[in-house]
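Partial view: only certain chains, each at its native spot in the assembly.
Think of it as A, B and C in the order they're written, each chain with its own count starting at 1.
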Amino acid sequence: MKYIQDLREGDIIRNEIYLCKTKQTLTGKSGKNYVSLILQDKTGTIDGKIWDFNNEIEQYEAMDFVHIDARVTSFQDALQLNISRIYKSREGEYYPEDYFPTTNKNVEEMYREIKNIIVAIKEPNLKALAEHFFINDTEFVKAFKKHSAAKSVHHGFMGGLLEHTLSVVRLCEYFSSTYPIINRDLLITAALFHDIGKMEELSSFPENDYTDDGQLLGHIFIGTNKVSNYINKAGKFPAKLANELLHCILAHHGELEYGSPKKPATIEAMALHHADNADAKLQTMTELLSSGDPKIEWMGYQRMFESNIMRSTKSKE
Amino acid sequence: MKYIQDLREGDIIRNEIYLCKTKQTLTGKSGKNYVSLILQDKTGTIDGKIWDFNNEIEQYEAMDFVHIDARVTSFQDALQLNISRIYKSREGEYYPEDYFPTTNKNVEEMYREIKNIIVAIKEPNLKALAEHFFINDTEFVKAFKKHSAAKSVHHGFMGGLLEHTLSVVRLCEYFSSTYPIINRDLLITAALFHDIGKMEELSSFPENDYTDDGQLLGHIFIGTNKVSNYINKAGKFPAKLANELLHCILAHHGELEYGSPKKPATIEAMALHHADNADAKLQTMTELLSSGDPKIEWMGYQRMFESNIMRSTKSKE
Amino acid sequence: MKYIQDLREGDIIRNEIYLCKTKQTLTGKSGKNYVSLILQDKTGTIDGKIWDFNNEIEQYEAMDFVHIDARVTSFQDALQLNISRIYKSREGEYYPEDYFPTTNKNVEEMYREIKNIIVAIKEPNLKALAEHFFINDTEFVKAFKKHSAAKSVHHGFMGGLLEHTLSVVRLCEYFSSTYPIINRDLLITAALFHDIGKMEELSSFPENDYTDDGQLLGHIFIGTNKVSNYINKAGKFPAKLANELLHCILAHHGELEYGSPKKPATIEAMALHHADNADAKLQTMTELLSSGDPKIEWMGYQRMFESNIMRSTKSKE
């Protein structure tokens, strides 16, 4: 694949696939109509122009992936593509991770680990619940694997929700073994479901932006409500256990002022909150420290941390 | 009815009905078993003793209402009932309001006003929703009429939830006419449902105490979840309107630190919050000012108001 | 009247009245002096130039209303008025509401309602106080009718103070009837006076900006002090009632951190605070929702509400 950041004036591209971010039909000074696109991959965006409608050999819309033949030209100091052939690409012909920020971990491996963890749940109701969503509901699994965990902040990339969920689940495993009074099955299940509300709070890529539901209801309510609905239908779920599970999801932000309508009242809710918070903060730090010029030690004031952040001495290898 | 506070040593009572709050079988010093009860009406409580099990002419349990024949005796400076006959009362034989604090407004009149308000809702989905719960679901209606709106604070009495709901609905009507940009049907419906979560957060009388669900999930989640469930089943409810309604219920405490996971984002949510808050505060004030010695002007520091509260000059009639 | 926003190059205007916002005498490149004005009406502003001082046929100053004859010309992409005749207008020749943002309610009708409310006050001292300012003091009445209730936020227009005061008074009437323990006369009087300090905190139109007093003392002190002064002079005002009235005004912001030096300690002070707060918030919402493009649902983060605000579904007519 030829990345947009590597295009140079005069290049000829054949059959490259880009995401068509926007599409407009405009009228030139001569009175003739033409099509103007913005094309995107994960390295940037470029304008595309189609002067002859015959070049559109098949229907496509904004937000479609498109096959393109074009020449790279320059106009007013910016590059653009003079497109001679364009048509819609089909799923499977491209890797979405070439077009959006994407987890650099292996999605299938992470998902396999999630499945193994579910297999190890002993309490049958919790296990059934986890299996229902994370194993049997293929639509859910497919969406879950691709979703981000944020619009920006931490894990704001494809697969980010899976990566964050796994990280929280693992830390919850750690807590379960360190503090044996914890009900492992309850905590692990709560960790699996704690952020699934984000699948409705945020639209999926390429948009990855707050939905109306998201802004009006928030992922904490949406997620708890979703699990509650399943439990209601499942019917025979023990009521006390159900409430404890819902409580964990509801309380996982830890403080009312962070959007949890209840403070943690059980050790599992407390543990989930600490696991979620630690991963959020340390991953944000990791993303921040991986950005910018590694020689500049002080990275400026970071609102989330209420501090100027410094790159510390690296470990010697 | 002979109220407990009016009983005097030597009185003979016949066929009086009291609530049996607790029931224990104990062993006396002589080795003989007897039954010890605590009996309650809205004026207080009294111990009851049954020395001869034959006096229990019919099965009854703690929290049952019971018919009692007894003589009032005195033991260690306290009165007690020497019970000669006891059996369970049936619903309809007593007025619950004689046994618990109860609204001093007319429950049926208040309910009629609620029904009339529902009749006036024009938006068909909102109307159907309100009718489903407040008119057609007779179990719900029966429970709603009897529930309190609090364990203590304001409206902590039978019928309190109905009284508070009506008061908030009326103030929302007022706001709808004053600020015409408000969607009246949406606001009125939200007001009707805003505290129904309390029907699960608090157990009904005689207990009127926080339930496990209540403590773990809170009435804001419970109520929003309940309405959400209905809407999911109803199916054809417009999604945007549904979210706006759920948002109103979710946001009605106005601030995250008061347990709303979202701040009001629409004028209806804002209006509902102000109506709820004003009724809560002014009713609490009313209950406070109606208590104690009317000659004592300063009522002491009240945590809810962060102030010493004063009885102000009365209106001249 | 020809509004500034409707002027086009080449238009000739005769005898139009505008507000002269600023006036400067400048020296042109040729060394000749000329006068440069900024003229304003409620639709916008335009530059005016007077090249010949003889065109000023009568004295006028900045902040005066002026009669103007002029031709609309264009200079560096902006329109300006080439003024051939200008003189000061007299009060009565123009409607101030054409030049500043103005309430869209009927001022005289609102004032009539205020008067009727005062007539209904029974307590003679409170009635005399209200009559003194709102009926007998014609200077006060005139200023009160024209004042705004804010520099920007809510009711920041001519007549805004009257509109807000009436709205709060009405809500206080509502509260008085709903919570009969409230001393209606006391509450209504407090509502009438609660924001009169704004008449000194903010200068009147065309300025409508914070005065020195306003910034140093604030409308809460200024208003309470004004009522206190009257009561001191009136002499026979019952001391307890006077303190309660002053307390209501002093405490109407509800919280120390919002500038009330005392928290509400009486039910009337509490009711006034809730009425003021509800009108402030719902009117701000109304003004916000009435602005901008009605098709854009989300209006962006609003600091006053600490939330992104959404236009909700409109009522069906």
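Throughout what follows, a residue touches a chain if its C-beta (ideal position, glycine included) is under 8 Å from a C-beta of that chain, and two chains touch if they have at least 3 such contacts.
If you're wondering where the values come from, they're calculated on a predicted model, not measured in any experiment.
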How many subunits, all of the same sequence, make up the entire complex in this structure file, 3 of them being shown? 6
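What we mean here is this: only the chains that are shown with their structure count from here on.
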Classify the chain contact graph as line, ring, star, complete or other. complete
Mind checking the rotation angle between the two copies, chain A and chain C? C-alpha superposition, nearest 5 degrees is fine. 120
Considering only C-beta pairs in contact, identify the chain pair with the most of them. B-C
Could you classify the chain B-chain C contact as same or different, where same means more than half of all interface residue numbers appear on both copies? same
What is the distance, in whole Å, between the centres of chain A and chain C, each centre taken as the mean of its C-alpha atoms? 49
At which residue positions does chain B touch at least two other chains? 240, 244, 262, 265-266
List of chain C residues in touch with chain B within their complex: 122-123, 167, 170-171, 174-175, 178-179, 181-186, 238, 240-241, 244, 262-268, 270-271, 274-275, 277-278, 281-283, 285-286, 289-290, 305-316
Listed in rising order, chain B residues that touch chain A in their complex are 212-213, 215-218, 220-221, 224-225, 228-229, 232, 240, 243-244, 246-247, 250, 256-262, 265-266
In the complex, the residues of chain A that touch chain C are 212, 215-216
